[in-house]
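As you look at this complex, bear in mind that one protein chain is not there, while each of the others sits in place.
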Amino acid sequence: MKNIVVIGGGPAGLEASAQLHRLGYNVILVEKSPQLGGHLAKWDRLFPSGIPAKDVLEKMVSQINGVKYFLEANVQSINLLHKSYNVILNNGITVLADAVLFTTGFDLFPAQKKEEYGYGIYEKVITNADLENWFKTKKDNRVTENPKRIGFVHCVGSRDEKAGNRYCSKVCCATAVKQACEIKQEFPDVEVFCFYMDLRMFGRGYEDMYLSAQKDYGVRFIRGRVSEVAENINKELIVKAEDTLSGKPIKVTLDLLVLMSGMQNCSEGTKVAHQLGIANAGNDGFFETKDAIYSQQHSTREGIFFAGACTGPKTLPDSLSEARAAAIEIHNYVKGIR
Amino acid sequence: MRERILGGYDDFVLPFMTGMAFILIYLFIGLIRIFRHMPAQDRTRFFKSLLSPSIMLKNAKDIVNDCLLHVKIFKRNILLGYMHASIALGWFMLIVIGHIEVALYVPQRNGILYYPVFFRYFVKQEGALTLKGSFFFFLMDFFLLIVLSGIGLAIYKRFRSRALGMRRTTRPCLADRIALACLWSIFPLRLLAESFTAGIAGGSFLTKPMHWLFSNFLSNDLHILPTWWAYSIALGVFFLALPFSRYMHIPTEAFLIMLRNAGIKASHPRKGFAEAEIYSCSSCGLCIDACPMNVNKRNLKYSSVYMIRFLRRRNEKKTKAIADKCLMCGKCVAVCPVGVESCNLKRAHRATRYNTLQYNYSYLGNGSHPAHAHADTQDTPDILYFAGCMTHLTPSIIKSMEEIFKLSGSKYVFADKDGGVCCGRPLLLAGKEDAAREVIARNSQLIQTSGCSKVVLSCPICLKVLKEEYKLQGIELLHHTQFINSLIKEGKIKVKDGGESLVYHNPCELGRGCGIYKEPQEILQQVGELRKGEYEGKESICCGGSLGSLTLSYEERGKITQGSLNALTGCNPHKIITACPLCLKTFAEKSPVPVMDIAQIVKENIYTNTYETYSL
Partner (left out) sequence: MVKFGFALNPSSRIDLDKTDREKFAQLVELEPDVLKCMACGSCTASCTAGKFTPTSVRSAILEIQNGRWQQALDMLKGCLLCGKCTMVCPRAINTRHLILAINEVYQSGK
């Protein structure tokens, strides 16, 4: 029986493992954290229609019966032996894999790196992940009862040379609009401002979500990037931006500011990829696929495959499609079908 | 000792005399030009300085130290220092002793320019050698040997500059090569000429044995005249090439020292004081290794030495490119053995292009008075806290400072809490001098009338301009490192060792700019284990974020930042500590280890119970 190692137990890893298992392979799934699901496990609801993340994750996990998976496991070394890869995990397990699939996903941009936004410095500044956690648990001292004004800053650590990430993280616009609506559901009287550079509502149903945010929830969209945030004596935040559409600098006092942290390539995954010489030392940090259109699931090395956000920011459905595509590509590769 | 050649003349002195006459006329015209181009008040200043005994004394001291002994170069590298000092001092002594000899033995030839130079040709030794005679013979041979050893080192350096502590040196131009060839040959030729003549004119430990050695296989007398000719030609060509070569610094440096000690600064990039600086540059290239831009080899051509070379050749296009590219970090000025203030030349050059650009700062008059914002506080606090524009992008510094003010019980007004007005330094750096003066005048008035006795600043860029250009009466200006250090010393705050290893990045504007080195060190030694980076103190290098450069792209700056970070993290510190918001922001983007301002690490390591006990 052929061994396939899947690195990363997020949505793409789970889906690919399930598909490969169904195709009759011995799948070994490696996950660094104590639980499966990656970022999905930390999310509350999903855009555009607000499906609970928990339901989606539970469905995925139920599909991987029979897949061997290791939690709190890291790939310690990986190297080519003849035609297969010798993968050694930190828990002592060694696998001789016929193919390796990277589903290492992304890290959220560390928002404290944009010091002018004051994450970690001002009390009332949180990230999109913090807000999802609050939606889930309702536990976070920074989110206080009956806030008057809340702001969302798009593109934190995305489209920003200074943050080292020039690319668009693709999903934050939709996430911000979703979260803006949800916060209005929680606090109907709150005034919500979204500070954006460009609203990238590219997917099916996203524009409807945007329309609903305007029409049903009265969210104010301000076309201008926040340049700096100060704190007043009452720990309220004073946010400065330009309303580029009226061409005037604006200032607004907020009770909570949510930073939409973007995506960057998973640092743990990059370390493993480095051993294989496939970590993209180039510009954006994500892994380089064999080509940009036709062979998205192939790496530049035989037997190493990619799926999900490790090759660039992706939505959840994108990642799942890639996972299924990767399963087929691996199947073809192992069977020698060209 | 008696005159041998009647009339005291021979044709071979002609090349020397031609060169000498040329250089003297050239220097005289140059001097007149410099004075003519200088602003009138600078001229008066200079002539007044010649009457001041203290400045005269300083002039003498500086000239001996810098032009003869080359103390600054000794401090950098002993061999390099010896090379310079041996040639300069040796040559100087040969000239002095030559004149003494003439005065003693052939007083009738006093005042003839060439006579001391070719003394040995014109005289002959009579009777037994006296003690006095042999003493002079010994001295002449001794200093000739010293010079020759220096020349030997110089030749060695041409081929292996690294051995003398220099990684990169300048590429010499044609005039440099000619002058260099002459300089290298002058003294060996003198040795030969004097050796061949030693049978007639006498000699000492060097020339006598050489004479004996040659006499074994050469007929010495036949070689006397040709070698003196060669010696004279070498000297003459050297003087002819001098104004077009790097060796022009030999005659001009002393003059520059006198101008500088008179307190004159460059007001034009090419004329007046600048001209003295330009000709005083010895093209040694120490500034090439010093320049932080040169982590990228492509930038070598932007070193100060080349800027001065292009200024001298009046190559506007290339001068402009360098003047606008420079980070103005001041390291090249700090290492320059001649003390050429190239940053001022660059600023002056920028001013020729940007000072005339229009501006309108009438709105500055509408800025509300900072003290009015705190009208509710009864007594006026004595401290004015001025964070600075950049600090508003690093709120951690502001937060930490507010905390430190609170914990130390210091009463203060936050002058630019709601965003202030720029200090004017960035305008000055860009060469918009008139515009800067207007901002400075308005701000000075605002600070002066605030009623505060102390201004604490978080940004060294602001501090430098407040110190140098603002005329503030009775107001103490402190960088927050100085303020925090005094709080610790006075026991107003207590800090503990956080147990982390730290490395300090010295911001250019704070260290070289304001001369503040000690206070940050003292603070950091108390809050952690302070390690040494690759460059310390005056030798610190720019973070890459400097406002000084106008044209450096973000990518190029990134490489400088990376180079600077590599130099800092070599000692494996837990944290990099700096004291400038611009450095903090620049490093934080790329650093592999956390970067913090000194105020932040102090705040983290403060005993909070101090405050409680004080308030009890």
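Read from first to last, the chains carry the letters A and B; within each, the first residue is number 1.
Note that in this section a contact is a pair of C-beta atoms (placed from the backbone, for glycine too) under 8 Å apart; a residue touches a chain by one contact, two chains touch by 3 or more.
Quick caveat: nothing in here was measured; it's all calculated off a predicted structure.
Among A:Asp140, A:Glu161, A:Asp216 or A:Glu302, only A:Glu161 touches the chain left out of the display.
Looking at A:Gly118, A:Gly224 or A:Gly269, the residue that reaches the missing chain in the full complex is A:Gly224.
Summary of contacts with the chain left out: across A:Ile183, A:Ala241, A:Leu276 or A:Ala327, the touching residue is A:Ala241. Residues of chain A that touch the chain left out of the display are 116, 155, 159-163, 197-198, 223-228, 240-244, 247, 249-250. Panel shows chain B; residues 324, 353-354, 357-361, 363-364, 366-367, 389-390, 392-393, 419-422, 424, 426-427, 430, 432, 435, 439, 547, 550-554, 582, 585 of it touch the chain omitted from the view.
The rule is short, and it goes like this: only the chains that are shown with their structure count from here on.
The distance from the centre of chain A to the centre of chain B, each centre being the mean of the chain's C-alpha atoms, comes to 53 Å.
Residues of chain A touching chain B in their complex: 113, 115-116, 118, 121-122, 161-164, 228-231.
In the complex of the two chains, the chain B residues touching chain A come out as 392-396, 399, 554, 584-585, 588-590.
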